[in-house]
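Have a look at the structure below before the remarks.
One protein chain is absent from this view; the other protein chains keep their places.
Now for chain A:
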Amino acid sequence: MSVITYRQALRDTLRAEMHRDENVILLGEEIGVFEGSYKITEGLLNEFGERRVRDTPIAEEGFVGAAVGAAMLGLRPVVELMTINFSLIAIDQIINHAAKIYGMFGGQNSVPMVIRTPGGGGQQLGATHSQNIELFYAFVPGLKVLAPSTPAEAASMLRAAIRDDDPVLLLENLGLYNTKGEVPDDDESVAEIGRAAVTREGSDITLIGYSRMAALGTQVAEALAKEDISVEVVDLRSLRPLDRQTIVDSVKKTGCAVVAEDDWLTYGIGAEIAASIQEGAFDYLDAPVRRVAMAEVPLPYAKPLENAALPSTESVTTAIKETLSAVGKRVG
């Protein structure tokens, strides 16, 4: 067992998968000579050469679509989009083509490709570079959308994504790249796409999050344990397919739920989770499901404004305590 960063876990997995399968190639902006805008691909051009590690023009529709076409002929391209914000330029290729080709041609041709891309606020990058727009992709049948929250998950989910025959978006988060965690040495674990994880058992309330919010949720749960509040944490990990059953089972156990998401509230992932809880565990609910989300504004640059807009340990903690307080279950 080694303690490594989320960034290192991704890099190690890319390297191992490229050694394992000649069909795995990397495409993206600045992934080669520059070694990656966030250094995920550091050293890979040197190790594998330009045939397999391809710097692309800054033309997202072109190279994402080229990856789709290459996947149709059996390559397993792993695309790095510098940030999820740039995926908007490639959205036709992702939603109209990658997601649809298997279905609209009657199952004749799968599209085994991965799009890795970071997102998230908190870096003072302004409105067009701080978004979490995974919802757009999680909305679409035919895509698989994964959002790992720890280095171990990043490794096992990237491995699963590369080996999967469908198009997979692997959402990374700028705020997680430097986080550390234990990853088994010679890790060969392959995540089961479509399974959420109960990452912390609890009995008073369920906190549901993914990516940065799952990591933050774990911190909140640990802190609240000291106040004798028992929080169960569900890490969604897979936004599509969505594991409603694990969410519902947890809420049936605890009777209360808070959903924490890094995107906008209206129509967001949390809305889907809250609706699923209502459908599946209505009779077990002791209180309305609370949602903690980003403020509904284009994310501002100024630090105090950005901090105020993003969900935080404080806002999640408050939501949990208020929910419990409202039903007299516990007063924090």
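Just so it is clear, contacts are C-beta pairs under 8 Å (C-beta built on N, C-alpha and C of every residue); 3 or more make two chains touch, one makes a residue touch a chain; residues count from 1.
Criterion: contacts and distances are computed from a predicted model.
Student: Out of "Phosphoribosylformylglycinamidine synthase subunit PurS", "Hydrogenase", "histidine kinase" or "Pyruvate dehydrogenase E1 component subunit alpha", flag the one the UniProt entry gives for the chain missing from this complex.
Tutor: "Pyruvate dehydrogenase E1 component subunit alpha"
Student: Among A:N46, A:N109, A:Q219 or A:S325, choose the residue that contacts the chain missing from this document, as touch is defined above.
Tutor: The single option touching the absent chain is A:N109.
Student: Which listed residue (A:P141, A:P304 or A:G328) would be found touching the missing chain in the intact complex?
Tutor: Of these options, the touching residue for the absent chain is A:P141.
Student: Just checking the interface: what residues of chain A touch the absent partner chain?
Tutor: Residues in contact with the chain left out: 25, 51, 54, 56-57, 59, 61-75, 77, 92-93, 96-97, 101-112, 141-142, 144, 164-166, 192-195, 238, 240-245, 248, 279-281.
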